[in-house]
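Note that this complex is displayed minus one protein chain, with the remaining chains in position.
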Amino acid sequence: MDPTIILAAGVASGTVLLFASVGEIFAERAGVLNLGIEGMMLIGAVVAFGTAVATGDPWLGLVLGTLAGGLLSVLHAIITISFQAEQVVSGLALTFLGTGLARVLGENLSKAGAIALLPTFSVPGLSSVPLIGPVMFTQQSVMVYVGFAVVPIAWYWIGRTRPGLHLRAVGESPAAADTLGVDVYRLRYAYVIVGGLFAGLAGATITLAVSPGWFGDLTTSGQGWIAVALVIFAQWSPVRAAVGAYLFAAIRRMLIDIQGPQDLFGVPNPFFHDHTLTFFLEMVPYILIIAVLVAVSGEAIRKRIGAPTALGIPYVRGERGH
Amino acid sequence: MTPEPVVPGPPLAVEMRGIVKRFPGVVANDGVDFDLRIGEVHALLGENGAGKSTLMNVLDGLYRADAGEILVFGKSGGFRSPRDAIAAGLGMVHQHFALVPTQTVTENILLGLPRPRFRLDAGRYDDEISELAHRHGLAVDPRARIWQLSVGEQQRVEILKMLYRGARILILDEPTAVLAPHEAADLFRTLRSMVAGGASVVFISHKLAEVAQIADRVTVMRRGKVTAAGITTAETTTAGLARLMVGREVLEIIERTPFAPGPVVLSMRDVEAESDRGLPALRAISLDVRSGEILGVAGVAGNGQSELAQVLTGLRHCSAGSITVNDVEVGNRTPRDTIVQHVAHVPEDRTGVGTAPNLSVADNLIMKSYREAPVARRWSIDTGAVRRFANRLRETYAIAAPSVDTEARLLSGGNLQRLILAREIASAPRLLVAVQPTRGLDVGAIATVHRLLLDQRQAGSATILISEDLDEILALADRVAVIYEGRLVGLYDADEAEIGEIGLRMTGGGTQPGAEPGAPRTSVA
Partner (left out) sequence: MTTQAPARRPGRADSLLPWAIRLERRLEIPRWLPVVTTAGAVVVAFVISGIVLWVAGGEPIPTFIHILRSSFGSLGVLSDTLVKATPLILTGLACALAFRMRLWNIGAEGQFLMGAWGASAVVLVPIVPVGTPSIVTIPLMMVAAMIVGGVYGAIPGILKATRGVNEIIVTLMLNYVAALWISYWVFGPWSEGGFQLSRPFPREAWLPRLSDFAEQVPAFSGLTVHLGLVFGLVAAVLVRFLLFRSRRGYEIRLIGDSPRAARYAGINVARNTVIVFALSGALAGLAGMSEVSGVVHRLQQAISPGYGFTAIIVAYIAKLHPYGVIVAAIAFGALILAGREIQPSGIPAMIQGIILFSLIASEVALRYRIRLERRGT
């Protein structure tokens, strides 16, 4: 129950949630809800792992896994943007499809042996900084450092650039953006695919860095859904999403570590002595997500902030109304 | 982005010949000719549904014409999108603004432009935009967010958007619908100065008086065709224009039976309420409405009208004060409670609130009566009774629909309004809250709505008529109240109501000195 280890592990596995959440933030800011993250992550995970097993090259696996996620999201984009179908249902369909496809592709992968993973390293100098050094910069996977870079870039892009202005306009008032020549359809396609790429990246990060190996559906065990929840918690801000991702992963790690010692803070550890109680520990992350959503809903009501106004609504040009 | 010097060239800014535009079920433009001279204000006059907006939408590139040709500054070819139009110097300001409420004025104006290239440093452009605004008499704070602005200020942003992009041709669709009389006068002054500088303006309107005031020439449209092309306004009369607009001399005769009010039905005392944004929307509103009376509430959009209707019908919480109907408190009660007290509500939003678009006409008609006999039996709904009820209303109120099973979204605006009125009146209301009841309707439907309101008045209902159309209020109301920034700033009997004074009150003139200029707006429609 060492806090440094827990936080460091939080940063490490939280990177997966970070990628998935940031990707979804881009898509939702453009007005498109993509609930298929779980499916896209699984596809990314299995393609990345399978490639690494077949070729021995984890970098190639990373690239292909990322692309696989993006490819799957194209389907969602076509159905929701061009066909103007209900975004919630399309996302669910994407999850079914991605999950099933990943099962098919990963049929024989669980027996694969050890593979070369993406490198881990420490940042000289930064890793000696007290408190954050050991947590953030010591023996972390390269993907973690990529994650550190992604957050400020995403924040800058969305809030401080002209393309970011267009992104936000498309998600808030697509009609307004349209009349000024912003190509709403093209931008929505682009950002949905960006979301898919990030989800694939997240999946690849699992199998090539954080928890190597292919375990079927358990590889992601619901993290795609947790990412959707984190986006709401983050109120569509990449920085807040990162904080949420790291914290959540750290809590998850803590719940595992709690089961280890014989005594916990001086009293006999119930989880050590009765293993069936650990099921309740496993429930905690899911209940925590619900609690977080409830807490955020109060904040949103108080501050009257909320989702991008056009989120979830297909854009149809030139509707003749009354 | 400075305007180019006016060069001698073709005298016509725009030429449209033989434009045909069809939508499923209707021919909106049937062989229409239209031309716009450089340096003129040309009004496009006609009642709602005549095809004026459609014609201009074709010009602006929003729609593609089925037939006909278009020349802009002598160059042939219609635009494929509003973006192409603006690149050629033609910009259109619609009735429903195309603005992003959460972003600032500057961000809205910059949207879609190739500059700035990547880094968004809106501050740099604030000054440039301020200067442009002042030059044209369209003052607005570039750093304000759109939702903070009044509707009139938002309109200025829309016009600035076009000017910033170098528009030489400006099309305005019913711009004064959201302005008080003297704000409209300001707008006319701005247009005159633009036109003196070489710009050309198309002014779409259904208001005869304005057209006579602002336009050099007018083209009148009726049912998709042109009935008078480009006639000089100096050479016409209002009556003549009216005839061209509707095919008959006088638009509408409103006969009101003498005012014989009964006991007080609605009583509001010191009611306060907040808008969705948490800003004060209603301040210390006190008024009474009697049975057999129509109280008109006049005001520019966004001064608390929506909130007023909502607190009366249980759709909004009031933070102070009391509202009683026949001495029963209905303030801070549920909508159901107000319905039980026979408060009927004809809402502003016909399609989003007043009806359920995919349910049938019959299902929409029973919205207020499905809990009672004869529609409701002990455990279920009597579908036979529903049909009989619906068919009866359909006939009585002449709701044009193939059957009562037709889905509501297929009905025209006028028929939807008949449906809503039929339903509300069938509930035998003691208080009728009618908000913008004739917005967007053609003259026939408007007359029907007015007649129904007057019938209810005669039958003893108390009516509160909230409308942005001052003419309508002056024609129907027994007493006129003016609402400005959430306060009632004037209360007049019908015979003492004078349009100039009311117009002044609508925009805050005549209130106590010391009212802060530039105070944050209350709510935005």
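For clarity, chains are labelled A and B in written order, and residue numbers in each chain start from 1.
To be clear about the criterion, a contact is a pair of C-beta atoms (placed from the backbone, for glycine too) under 8 Å apart; a residue touches a chain by one contact, two chains touch by 3 or more.
This is a predicted model, so every value here is computed, not measured.
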**OP:** Touching the absent chain in the whole complex: find that residue among A:56, A:100, A:119 or A:260.
**Re:** A:100
Subject >> Residue among A:79, A:158 or A:234 touching the omitted chain >> reply: A:79
Subject >> Touch with the omitted chain, as defined above, among A:144, A:228 or A:242 >> reply: A:228
Original post:
Which chain A residues would touch the chain omitted from the figure, given the whole complex?
Top reply: 35, 39, 75, 79, 82-86, 88-90, 92-105, 107, 183, 185-186, 189, 222, 225, 228-229, 232, 274-277, 279-280, 282-283, 286-287, 289-290, 293-294, 297-298, 300-301, 316-318
**OP:** By the contact definition given up top, give the residues of chain B that touch the hidden chain.
**Re:** 22-25, 27, 63-64, 66-67, 81, 313-315, 334-336, 338-339, 345, 347, 349, 352-359, 363, 366-368, 370-371, 376, 379-381, 383, 410
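In this text, only the chains that are shown with their structure count from here on.
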Original post:
How many Å are there between the centre of chain A and the centre of chain B, using C-alpha atoms for each centre?
Top reply: 45
Subject >> For the chain A and chain B complex, residues of the former touching the latter >> reply: 160-166, 168-169, 172-173, 175-182, 304, 309, 318, 320-322
Subject >> Residue numbers on chain B that touch chain A, as the complex places them >> reply: 23, 62-63, 81-83, 86, 97-103, 107-108, 110-112, 116-120, 161, 276-278, 350-351, 412-413, 416, 440
